[in-house]
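Every protein chain except one is present and positioned as in the full complex.
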Amino acid sequence: MTDQPPGQDANSVAARIQASFDRQGLMRLLGASITHVEPGRVRITLPRRPEVSQQGGYVHAGATGAIADTAGGYAALTLMPQTSEVLTVEYKLNLLAPASGDHLEATGTVLRAGRTLTVCQLEVFAVEGDERRFVAAGQQTLISIPAPTE
Amino acid sequence: MTDQPPGQDANSVAARIQASFDRQGLMRLLGASITHVEPGRVRITLPRRPEVSQQGGYVHAGATGAIADTAGGYAALTLMPQTSEVLTVEYKLNLLAPASGDHLEATGTVLRAGRTLTVCQLEVFAVEGDERRFVAAGQQTLISIPAPTE
Amino acid sequence: MTDQPPGQDANSVAARIQASFDRQGLMRLLGASITHVEPGRVRITLPRRPEVSQQGGYVHAGATGAIADTAGGYAALTLMPQTSEVLTVEYKLNLLAPASGDHLEATGTVLRAGRTLTVCQLEVFAVEGDERRFVAAGQQTLISIPAPTE
Partner (left out) sequence: MTDQPPGQDANSVAARIQASFDRQGLMRLLGASITHVEPGRVRITLPRRPEVSQQGGYVHAGATGAIADTAGGYAALTLMPQTSEVLTVEYKLNLLAPASGDHLEATGTVLRAGRTLTVCQLEVFAVEGDERRFVAAGQQTLISIPAPTE
């Protein structure tokens, strides 16, 4: 899981992922950003604010799921050739604790990278100062498709 | 699944759910609204617009998941006494087709209502004029907790 | 979901599925049998007996999952050409009630049949005389692969 796909260096992979992320209206709407990219692993950070809350003031499970799904999707993309894109087949998320704290960090990690299907582990932590609380754990299946030519 | 909880009429249930929904910052941010409430079933509608998209212009799987999760949560709440609230334990969603169309309709339907746990089926359709396309299917587990006294 | 794949009649589909089922050592060990085949839907029946129980005497969630997974797999296969085989990518099962009764009936129904991936709904009922109790609900993703030539 630590090898670069042939013909890509780490910078170009991160740049490609950032460019794709910037086209995701939802991530901008939520206020999320990519804070870490390495082969097989991507982290997305979401500040907690009223606009992403559920009725009790915690981050909405749907927003938690959205950044977890996105982190997993880009983690899968780090291991694919430039001619491929990735779509979520399915994801499953357990909410372990209320998503409080200052911001959330969602990390997607590739468990298995196949030619057609990739499986990722999803982990979300709520961070407040030095404290990190494990708030959601999930699993995700993705499919590789040919990237649209532009 | 079709009985009202004792001491609640259909109007008060719908009003209670709308009041809770109005406190969900995320649903307002996404532009979602409740379009149907009956005992054991709730529908949420989300117009497609660039702000809720993924990189290809379809509705982001995270936004699809957010409205599906919310529809299931309120479907569970329709069958609970006023002294209870509901939290998502976990949800799982299969993305069946690109979420195109004019708007999405996410319906949560209670499969099993227990004293502690409720299980819902989640279905999301993309609607364009007369055409409805099945774009996501899911399953969700929820837990009943005592409502905070205000 | 109701069309036969080209070049196959209903009898040959059922015969092909029965032949594959007969090669599944686990299904024989459990005592399961195929009791219904139609395009996009397969049912498997499992008598309850001590050999398939958990510690409390109900059917073990693992046995419930095994017949549900198998029913979904063959439901997917009914819609594929003879040159394809099917593998489970993932499945998720909610246990709704104790699996008591005389026998279990697990039905897999295709929700979406794609060229590469198929998604099935899984439903398991415990049957005792005229009474049918909904004991498990699930969702499953399968992948089509070329059948080994013999």
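Letters A, B and C name the chains as they come in the text, with residue numbers starting at 1 for each one.
Here is the rule we go by: a contact is a pair of C-beta atoms (placed from the backbone, for glycine too) under 8 Å apart; a residue touches a chain by one contact, two chains touch by 3 or more.
Just so it is clear, the model here is predicted, and its values are computed rather than measured.
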Missing-chain contact among C:Ile67, C:Met80 or C:Leu104 belongs to C:Ile67
Interface residues of subunit A toward the undisplayed chain are 92, 94, 96-97, 111-112, 119, 121, 134, 137-139, 141
Against the hidden chain, subunit C presents residues 20-21, 23-30, 49-56, 60-63, 65-67, 69-70, 87-95, 148
For subunit B, residues touching the missing partner are 89-90, 92, 116-117, 119, 139, 141, 143
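Note that in this section only the chains that are shown with their structure count from here on.
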Distance in whole angstrom between the CA centres of subunit A and subunit C is 33
In whole angstrom, the CA-centroid distance of subunit B from subunit C equals 29
Among subunit A residues, those touching two or more other chains are 89-90, 92
